[in-house]
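Note that this complex is displayed minus one protein chain, with the remaining chains in position.
And then subunit A:
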Amino acid sequence: MPQDVATLAVLPRGGVLALFVFGGVFLSLDYITSILGPMLEGAQMTVLLFLIAIITAIPLGFLLTLAVKSSFKPLSFLAQGYIYVMRGTPLLLQLLFICFGLPMLPVVGEYLVLDRFVAACLGFVLNYAAYFAEIFRGGLLAIDKGQYEASQVLGLNKWQTTTRIILPQMFRVALPAVANESVTLVKDTALLYAVAVPELLHYAQTAVNRDFTIVPFFVAGLIYLIMTLVLTVVFKVIERRFKFE
């Protein structure tokens, strides 16, 4: 379009490269470079939360699965109730509750004023543990009872059967679902925005408001895509390694 060509021609020469024309806003490398610094800083926060959440929530989720399967009924009911509440209410509500609700509790409230990031981590871990617990429970259900019978007849005790025979198979079965949940976790970190912890989306939104351009949203989207791509590749490699074929 002639108008666009004209606009391109009046761009400052200082090494600015016009990439796209979108909604009348130029996506220039200089501009992207200028917002990339703070956004990558925000992405660090995203990655940090992701790592803390996944490293803690997976073992916790597994313990929850064991609690659900426990023959000690009160423990089983407690775990089931926990999973029901955590999966049955929005994560955002849980985050808001931990950040802003806990300090308002009578008597104990004043001791429950947590650092926002710590509170957010807590919320993610508690919530995702419930999801992982359900994934692992599904993995256990998929294991044939013949595996338990063969182990028993061969003389393995319960601990050996669980750790050497059942769990490796359970993790293998659960792997695709764990991968899926992990990708969701990466994206859910954007909920930190709601409790004012500066992460990737926070910086993007700030830049959008300040510069009247939607370019930062695209950059943020791209960074999320790169993170989920890396994660997907990592899980594919793990899946291949544990293919047992």
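The rule is short, and it goes like this: a residue touches a chain if its C-beta (ideal position, glycine included) is under 8 Å from a C-beta of that chain, and two chains touch if they have at least 3 such contacts; residues count from 1.
FYI, contacts and distances are computed from a predicted model.
Entry comment: the absent subunit's protein name, as recorded by UniProt, is "Amino acid ABC transporter ATP-binding protein", drawn from "FAD/FMN-containing dehydrogenase", "Cysteine desulfurase", "Amino acid ABC transporter ATP-binding protein" or "Quinol oxidase subunit 2". Of the candidate positions A:Q44, A:T89 or A:Q152, contact with the unshown chain belongs to A:Q152. Interface with the hidden chain, as seen from subunit A, comprises residues 144, 146-147, 149-150, 152-156, 160, 164-165, 168-169, 172, 242, 244-245.
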